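Note that one protein chain is taken out, while the other chains of the complex remain in position.
Entry: subunit A
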Amino acid sequence: MTTTATAPQGTAGVSARARITAVPDGRGGTALPLLSGGGPVALRRTRSADPSAARVTLVGAMSAPLRGDRLAVEVRAEAGAALRVDGSAATLALPGRTAEPARYDVRLEAGEGGLLHWLPEPLISVSGSDLRQQLRAELAPGARLVVRDEQVLGRTGEEPGRLSSRLTVRRAGRPLLDQQLDFGPGAPGWDGGAALGGHRAVGQLLVVDPAWDREPPRARVLGETAVVTPLAGPAVLVTALAPDALQLRRVLDSALTFTSW
């Protein structure tokens, strides 16, 4: 547990860091020598459908991040380890007492032959909230990665808060994907016809697989507002817009058929 209440109520938020490290257990499975929750980010080791992989679930309907909070999650799948991290409930970005935005930083690392799934539940940007989210992944050349990132702009019928989300993936030290999305009050043009065009749920599903170094999958249109695109490296990105979280998940799930692993 690495929670620190940084200041009395009303001035600043919570600062917390959760960490997971996965290593091969030497018997064809994956061990978790480090599993440390922090503040509102609680972790549970859960039953894995894949015997070679460990599974960790981010539990609890997180009533965070609030404005002013600083949350971080660090996940490492070392060489040869297989780890799946998922979530039990959506994360709500909520207004807080301060004008400071909340920060949520996710750092993913996968070593040679490592396999990492990062599959949290959606983030819901509640009216009046302000969240700066950053996900950075560093991959060894032979690592595989699946990342799902879903954002819902406002609860039903409300305007969203301010949400800024950057997804940066580097492989073998070179940039593979770098995308930033900005929504809500103070982000000009966020709902215009080049960006969201009135949709309230946006999602990305990234799959990195070195097996595609030789022949990447082709681009594929998945309807009016979703597409599968091969990146300039061995990876595909699914980008989808939908009216709501449920329909968004349906599209992203349909695209997960890319991987048998």
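Keep this in mind: a residue touches a chain if its C-beta (ideal position, glycine included) is under 8 Å from a C-beta of that chain, and two chains touch if they have at least 3 such contacts; residues count from 1.
The criterion applied here is as follows: contacts and distances are computed from a predicted model.
Chain not shown in the complex: UniProt lists it as "Urease accessory protein UreF", one of "Substrate-binding domain-containing protein", "Urease accessory protein UreF", "Transport permease protein" or "Nucleoside ABC transporter membrane protein". The chain omitted from view is touched by exactly one of A:T57, A:T91 or A:T239, namely A:T239. Here one chain is not drawn; of A:E112, A:E158, A:D178 or A:D213, the residue touching it is A:D178.
For subunit A, the residues touching the absent chain in the complete assembly are 166, 168-170, 174-182, 187-197, 202, 219-221, 224-227, 229-232, 237, 239-241.
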